[in-house]
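With one protein chain withheld, the remaining protein chains of the complex are depicted in position.
By letter and in written order, the chains are A and B; residue numbering begins at 1 in each of them.
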Amino acid sequence: METFLSQLIFGLQRGTIYALIALGYTMVYGVVRLINFAYGEVFMIGAFISFFLVNAVSLPQPILVVLALLVPMVTCSLLGLAMDALAYRPLRQKPRLAALITAIGVSFFLSNFVSYSSGETVRSSAIAAFLLAGILLLYVLGVKYLNFPVKASPNFKPMKFVIPIVSLVLVGYLFWSARDLLVELRWKGSSFASYPVDRLITVEKIPLYKSVYITNIQIMNFLVSVILMVVLSYLVNRTMTGMAMRASKNNKDAVALMGVNVNRVISITFIIGTALAGAAGVLSAITYPRLTAFMGVQPGLKAFIAAVLGGIGSIEGAMLGGIIMGVAEQFAIGLLPSSYGPSRIDFTPLADGVAYAILIVVLLLRPQGIFGEPPREKL
Amino acid sequence: MLLKIVNLTHFFGGLKAVDDFNIEIGPRQIIGLIGPNGAGKTTVFNLVTGFYKPTMGKIFFQDEDITGLPPHVITSKGIVRTFQNIRLFNNMTVLENVTIARHYRMQYGITAAVGRFPSFHREEHEVEEKALEYLSIFHLDSKVHLPAGSLPYGQQRRLEIARALATEPKLLLLDEPAAGMNNAEALELMHLIKKIAEEFRLSILLIEHQMPVVMGIAERIHVLDFGKTIAVGPPEEIKNNPKVIEAYLGEGALE
Partner (left out) sequence: MKLTTYTILGLLTFYALVMVTSAVGIMNDYLLRIINLMMINIILGVSLNLINGYTGLFSVGHAGFMIVGGYVAGFMTTLLFGITKDTPYWEALPLFLLAIFAAACVSALVGFLIGLPVLRLTDDYLAIVTIGFGEIIRVVFNFITFKKKIGNWELDIGGPRGLLGIPPLSNFTIIFLFTLFTVLFIRNFVFSRHGRACIAIRENEVAAHMMGIPITKYKVMAFVLGSTFAGIGGALLAHFIQLLHPTMGGFMNSVEYLIIVYLGGMGSISGTIVAAVALTGLSEFLRPIGELRMVLYGILLVILMLKRPGGLMGQREFLFLLPERERKIYATQNR
């Protein structure tokens, strides 16, 4: 009983992290039918940004906790916007396969970029971002006032360039300041970094029942996840954008006919999904403080499976699927015989396979998942 | 009886798209299926050809129950259709589009294909001859090696019918074959359809949105509205049926 309870607490903690990432998958899939494989990488980048931030500034713990969570969320949603605008939006009318391949390319790029990066590459990236922002600015000014290199067409809107330029400058600044820190930490992405948890929060164990306890980190984890999910439900169910989002799921053309800007809805979906993945990255970093460039691959895949389990496209499904996945995995770790047991063979590595076993069972028994509707093509 | 449909009903969620549909088609008959947009005509085709499984009802073909069989099996029994929105294999040549239709009549296996056995060469030669025959009926023989997607619209429509015929069906289902054509083109197509029905001894079930087009060739017309059959009879009777006129009111398709 006691082991059961404490395993359950750990499992729920694992599960909320999966659920947060799964929400991103499911929302984007619901609206554009795209599996954005890069959520695992957004998760990883969220963790790293929080890592830089916590190392770089010294502030009182409570303020730092809030910042360590919010800053990565905002940066990740910018990243999400950029991904959508650069890689996915141009492909919206193309076969879905093209977008899927692009998604794999993006995810491959992000993880390998972080793995490759060190102080030096981060500085080069900062310079590249500044240069790009400068070129864009010169281009806009040139076209507007000098008709160079091309003549300004009547519907040329310089304001459209403000957001890209500002975000490039911000990213450049972020990279530039991270660079000194990285050199100081002698950081090289392909090895691992330890998240300085003690700067954020002093770990305390709170006894619950006999030997069962819960840590304040776990409490924070649950609180944050619940708050985020409540906010999300509010957004999706109570706001105009949320309604447009749900309507787009069924019929994009009809929604567009009603005067809703579908591209804007999609962008907002990306922003929310990536912000949640970023938050999941931070929560995960606090719980399992070992960060690597490829730390997002496994949670990303498993969260996707959680979304499939819950019924891809369904928001409640993603939450439930994530929780089931986390709890199942935790119990597998707890129950599989380890090398200390009588068999003397360590079976715990197999716990990593639980997610995939779940996937197989779901596909065989109920491919549309718990809350999903069976797919049908309109002829 | 070639095709017999009894009490066919189909739901999409809460929407009753087809409601107690019944029809009998004998050999060498041309039957029309008309009705305003969204009446459920295409859904009937999707049910007969096995793309959807009906919620209720039975479909018999040559006295055999074919309800719920997958599309490729239904094709091999002798029912084939065209699509309302053209579905060609755009990047394949016109000739290849038609040879695909002969696929299930060909015999040679993978070993023969990979080893280029005599059976491979013989059958491939035969299928090419056969496909060219069908293409020449539809005056497409000068286009055989062009990608199907590069043909103009009218020719794509004709290619789709040629491809369907090449499966050698007994019953051909045509879903708005004249959509997007002007009146003269539509009438010409109807003549062609009538001619091939005679030549190949086919029965045809023809969906058409514009009534005047079917009037000329169908011996009997079924009218659907909101999934329900509101009238059945010869064209003259249908034309003057007040229920039909009401269903079409505001659609402007009667003039």
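Rule of thumb we're sticking to: a contact is a pair of C-beta atoms (placed from the backbone, for glycine too) under 8 Å apart; a residue touches a chain by one contact, two chains touch by 3 or more.
None of the values given here were measured: they were computed from a predicted structure.
Of the listed residues B:L132, B:L146, B:L192 or B:V232, the one in contact with the hidden chain in the full complex is B:L146. Within the full complex, the residue among A:V106, A:A129, A:V143 or A:M295 touching the omitted chain is A:V106.
Checked against the full complex, the candidates B:R116, B:H139, B:K195 or B:K243 give a single residue touching the omitted chain, namely B:R116. Screening B:P71, B:P212 or B:G233 against the full complex identifies B:P71 as the residue touching the chain left out.
Against the chain not displayed here, chain B makes contact via residues 49, 51, 70-72, 75-76, 80-81, 83, 87-93, 96, 99-101, 103-104, 106, 108, 110, 113-116, 120, 123-124, 127, 145-147, 163, 167. By the touch definition given at the top, chain A reaches the unshown chain through residues 35, 87, 90-91, 94, 96-102, 104-110, 112-113, 115-116, 190, 297-298, 301, 304-305, 308, 345, 347, 349-350, 352-353, 355-356, 359-360, 363-364, 367, 375, 377, 379.
Operating definition for what follows: only the chains that are shown with their structure count from here on.
The mean-CA centres of chain A and chain B are about 48 angstrom from one another, to the nearest whole unit.
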